[in-house]
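The structure that follows is given in the form of structure tokens.
Left out: one protein chain. Kept in place: all the others.
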Amino acid sequence: MTDPRPWPLDVPGLAYGGDYNPEQWSRQTQLEDVKLMKEAGVNLLSVGIFSWSMLEPREGVYTFAWLDEVLDRLHEAGIRVALATATASPPPWLTRSHPEILPRKPDGTVLHQGARQSCAVASPLFRRYALTMARRVAERYADHPALALWHIDNELGCHVPHDYSDAAAAAFRVWLARRYGTVDALNAAWGTAFWSQRYDSFDEVLPPLQAPTFVNPSQQLDFFRFSSDELLAHYRALRDTVREVTPHVPTTTNFMMSSATKWMDYHSWAPEMDLVANDHYLIGSDPHAHVELAYSADVSRGVAGGHPWMLMEHSTSAVNWQVRNRAKRPGEMLRNSLAHVARGADSVMFFQWRQSAAGAERYHSSMLPHAGRDTEVFRDTLELGRRLRALAPVRGSVVRAEVAIVLDYPAWWASGIEAHPSDALDYQEEMQRWYRALWERGVTVDVVSLHSDLSRYRTLVVPTLYSVSDADAQRIADAATGGASVLITFFSGIVDEHDRVRLGGYPGAFRELLGVRSEEFHPLQEHEILTLDDGTGADLWSEKIHCEGAETVRAWADGPLAGSPAVTRRRVGDGAAWYVATRPERSGVDAIVGALLAEADVSPEVPGLPPGVEAVRRHADDGSGFLFVINHTGASVEVPVRGHELLHDHEIQGRLTVAPWDTAVVREH
Amino acid sequence: MTDPRPWPLDVPGLAYGGDYNPEQWSRQTQLEDVKLMKEAGVNLLSVGIFSWSMLEPREGVYTFAWLDEVLDRLHEAGIRVALATATASPPPWLTRSHPEILPRKPDGTVLHQGARQSCAVASPLFRRYALTMARRVAERYADHPALALWHIDNELGCHVPHDYSDAAAAAFRVWLARRYGTVDALNAAWGTAFWSQRYDSFDEVLPPLQAPTFVNPSQQLDFFRFSSDELLAHYRALRDTVREVTPHVPTTTNFMMSSATKWMDYHSWAPEMDLVANDHYLIGSDPHAHVELAYSADVSRGVAGGHPWMLMEHSTSAVNWQVRNRAKRPGEMLRNSLAHVARGADSVMFFQWRQSAAGAERYHSSMLPHAGRDTEVFRDTLELGRRLRALAPVRGSVVRAEVAIVLDYPAWWASGIEAHPSDALDYQEEMQRWYRALWERGVTVDVVSLHSDLSRYRTLVVPTLYSVSDADAQRIADAATGGASVLITFFSGIVDEHDRVRLGGYPGAFRELLGVRSEEFHPLQEHEILTLDDGTGADLWSEKIHCEGAETVRAWADGPLAGSPAVTRRRVGDGAAWYVATRPERSGVDAIVGALLAEADVSPEVPGLPPGVEAVRRHADDGSGFLFVINHTGASVEVPVRGHELLHDHEIQGRLTVAPWDTAVVREH
Partner (left out) sequence: MTDPRPWPLDVPGLAYGGDYNPEQWSRQTQLEDVKLMKEAGVNLLSVGIFSWSMLEPREGVYTFAWLDEVLDRLHEAGIRVALATATASPPPWLTRSHPEILPRKPDGTVLHQGARQSCAVASPLFRRYALTMARRVAERYADHPALALWHIDNELGCHVPHDYSDAAAAAFRVWLARRYGTVDALNAAWGTAFWSQRYDSFDEVLPPLQAPTFVNPSQQLDFFRFSSDELLAHYRALRDTVREVTPHVPTTTNFMMSSATKWMDYHSWAPEMDLVANDHYLIGSDPHAHVELAYSADVSRGVAGGHPWMLMEHSTSAVNWQVRNRAKRPGEMLRNSLAHVARGADSVMFFQWRQSAAGAERYHSSMLPHAGRDTEVFRDTLELGRRLRALAPVRGSVVRAEVAIVLDYPAWWASGIEAHPSDALDYQEEMQRWYRALWERGVTVDVVSLHSDLSRYRTLVVPTLYSVSDADAQRIADAATGGASVLITFFSGIVDEHDRVRLGGYPGAFRELLGVRSEEFHPLQEHEILTLDDGTGADLWSEKIHCEGAETVRAWADGPLAGSPAVTRRRVGDGAAWYVATRPERSGVDAIVGALLAEADVSPEVPGLPPGVEAVRRHADDGSGFLFVINHTGASVEVPVRGHELLHDHEIQGRLTVAPWDTAVVREH
């Protein structure tokens, strides 16, 4: 564990609740809310996220009375509050009087008020207004007994991860000057000798605005870095403001860790949080959405340094922002919730408590739906509360994995910049391909950053780590030398952290470790599938490789590279370094993963489970384990385990039966 | 009939003609025009629509002489004129000297001069120029004997239904202040407590400009209402101007009623017209384009309150604005023309008389094509003139229907706003599905607004009436209580007129009438098809329904809702209320329509006709009927009828034979 901070949230057991927006409802409805929350066992709510325009209805005029009443009422009901800074969306009076704080797209389009997040976080003027609001909230509620946690802003970067306004441009130049010191250093890093782009001073530099063709890729990559840093800077400024008023209250903001959220480098954000919180939503059209959920939960745990983390938002059923918003199947919400807990969440929270009647999110499901109490959704809200109370002992326990998969946000960004050998390459598609093969084998996986302790793992999977610094490449090599089986996939190690190609043969940074030299990429065309010498297919990518120390594991059976290596392996110190220079079909990936795990002697969490049954263990400080078994199938399953099943409160004498679509949690003896 | 106005157009028989743009042609060609028009029997022309830059070549300088000559020549030939206000497109000098009158898109893009309609109708400055032009034309031709009708502007809203310019924003705020009185009322209606959108004054409100994500849906809906109202306000201002000069001359403008034109609420526009006129164009790629034509004609009649209406524009053959502009098949133009007449049109007019040699519409077919007289198109122009003269007795007769289908423009707008349970839902697709089933059964249908007299019908079909006021929902319920069989389809009655969800269970406004309670929507994924218990398939939509007074007509046979209701029926007073909570395939829709009509004892206009043969009756004041039979098939058809066939002028003794692809009209005895 890289970060030994204790769990700072003072809520008993596992936290349960969601976003609560009482300003949308009458007093009578608010009274009913509290009654139903208590019935459901809710103990934590996020309050005030979008309240700016209600708390400061015009500049400098504050109306806190309604919120006083809400917090008092919740406190009285024993419910604690993650109180927001109320800054997540500026009020109309602010953007109307100061349109210069609106964000802009690369083509100059202004993003106006009317939705949310219509603000340039880099604008000093906007930041001044936001800090004032945050300070007012902090001062008002510094001593309120309901206050358990500061919810700083909200989903920072969700809709405007990149702002191209003049304010952002100015901040970018400051950031660059700090990063590079001299403009010559920037010119060298960005390769501005190309296309007559040499800058004579930092003042000449722009964000990657719309241009006649491909903008300098190093400039783009730095702008992506800056944008993530600038959002974090906004977090820090808000956090410091409230911390000054309430040094005793922990702070966080809700991340959006998933296979889809790309632009915030949460690995660099996490150290600024008192705890890590995540919002996660299923993609309804994905038949394997529960695998993506597991991945996202594992990312969250990795970002949290292995510690427990908060599930700050998910949905009871359908969301509102996909094209066809699938309602969850019977039991699906319960399985989703417990899958997060199984992978380290010590809270289960939702957007939102009561489904809105108006506004853009009124078709997003909630704990209490439009149709009211007499609904399956609300009955499941009650059942989930019951289950989480039964799982209180789980709090604080941790997950342990022998396998890690490396996630690197800057590599994700860099690999997606255009004018690459194949723009069809998708970083997350590669990540998910390897993660899913491990999930299907029942192997518990940590999804880790390059800066975590890689030496702890028997197996390390490194999908498409396009950009990597020398130091980080060395850390991966050290893991192999130290005994791990390291698997690296194509288009890794190609460039340094400035997106400058490593010369002399691909895959630059890993050429020596892998014992291969590739002289040229041969991306495949759409629908082009070639065959490997074990008969499996592969698409998207091939390259002209020479083994220089490695052995060939798979060679091409056809295509222009027939006979030359496609998958290689090199013994390194006590470990091994594998290279997969193409994208094998699912069975091919599975076979490689099988060989890799066998070599490293890694077993599933529970051997012998049928496909679709997920098993993960959390380990308590006292050495006991909590085995979560989640049955994603329509058949009941038998699991060999001894202990006390917590959800149904009965002893298991060696054989646990989990009903179709159900979940069990056994505290093992 | 909701509107007892007499037919104000003083043209004998049925009007026949089209747009006439003599300014594009030499004097010699204009002389030939009149000769050929007389040969074809043309008796009405729309003149001057795009003449502003020719009539006022620079600010304040007027050149009417050429138009004087044209009108005199037409009058001399006995051709009457629908004279335009010449305001349909501002002249270049105007937009060049006043670019502030140009319209804008939500992202701020200015729509420049170079095409047509490059003007913000909400701009007071533009309106002043336009009214001046209209007044000049009116004053010039007030007493011209050719003047039969004022053609106010042209196709208002065709290309710029929504303008986001500053002028539009200012007018929107005025409109909102008038609608809501106080900004608190607006805040309540729009639910601005959500996402920190509370407005402190009307001055803060913007049109739904481009924003970081989904703009407030109630704001969008009101902007759509405003935009329709503002176009109508422009009409009214122009109309009042010419009416002041020529109080005796009727006024109208050409609507574009079809399954595609969405943004003008013609139901609210019609009362401002002295007669209702429509422009209709086939979609060449649609193999059932003649059904869509029938629908559009029925919409026109509904908008005209059941009265005869003008077909102001359609095409002799191909248009120019589709991707692949299909030429009409032999006889198709004649069938199209008479189908409009069959459904209430008392005129058949075209865009345009002579095909242009230049400009963006030069590949739009005309009465007289590029290739000249010796063409099938011109021969059909002559033949149509002959047929319309034979149909003169039809003038003034009306269509009668026992079935109505409800069309509501605001519900169309509201149902299409994003972030809904399924953005794949398309209002017109639902509308066309039910309309077509009725068309195929040969049943005459009125397409009516919610404000027409719904009590007149035996059967009322209400597709996806997403938004509805309490009062309008009550009118539908009253129709059922009064004895009608009312069929309502999914996602109806969900929100009120402000797009605020009706709480307590779906489908809010119709829950009691239908005797069902739905607790959750279950939209289906793309290509997902579930099965009903009669074996038919259904896609797009399902929902979790409980019968509370209704009986189950169809239940789900598979899927997560297997066994629960999909189609229900409840006896209500003397009638019945059906609910279709999914989108059945064609055969499923047909079976439901069959049961509905049988229950209501509704018959086809002519029972027993083969598929593809269309029969509609117009009824004269004297009780006689005109039976139109349009044969859309390649086989001749026998129709049992007695009377005088008008097109071929012969007596029918009980059995009319209609040749393949031909049309017959029998004045029944």
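We just call them A and B in the order they show up, numbering each chain from 1.
The rule is simple: contacts are C-beta pairs under 8 Å (C-beta built on N, C-alpha and C of every residue); 3 or more make two chains touch, one makes a residue touch a chain.
Fair warning: this is a prediction, and the values are worked out from it, not measured in the lab.
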> Given the contact definition stated above, which residue among B:S46, B:Q117, B:N278 or B:N631 touches the chain not shown here?
Replying inline: B:Q117
> Of the listed residues A:N21, A:Q117, A:S365 or A:S518, which contacts the missing chain in the full complex?
Replying inline: A:S518
>> Out of A:P393, A:P421 or A:G625, which residue would touch the omitted chain in the full complex?
In response: A:P421
>> Can you tell me which of A:P8, A:G41, A:G416 or A:G505 touches the chain that was removed from the display?
In response: A:G505
>> Even though one chain is hidden, which residues of chain B still touch it in the full complex?
In response: 21, 23-24, 50-54, 57-58, 86, 88-93, 96, 103, 109-118, 158-160, 284-285, 317-318, 320-321, 323-327, 329-330, 355-363, 365, 369-372, 374-377
> Considering the entire assembly, which residues of chain A contact the chain that has been omitted?
Replying inline: 107-108, 190-200, 203-206, 208-219, 419-424, 498-501, 503-506, 517-526, 544, 560
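What we mean here is this: only the chains that are shown with their structure count from here on.
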> Could you state the distance in Å from the CA-based centre of chain A to that of chain B?
Replying inline: 49
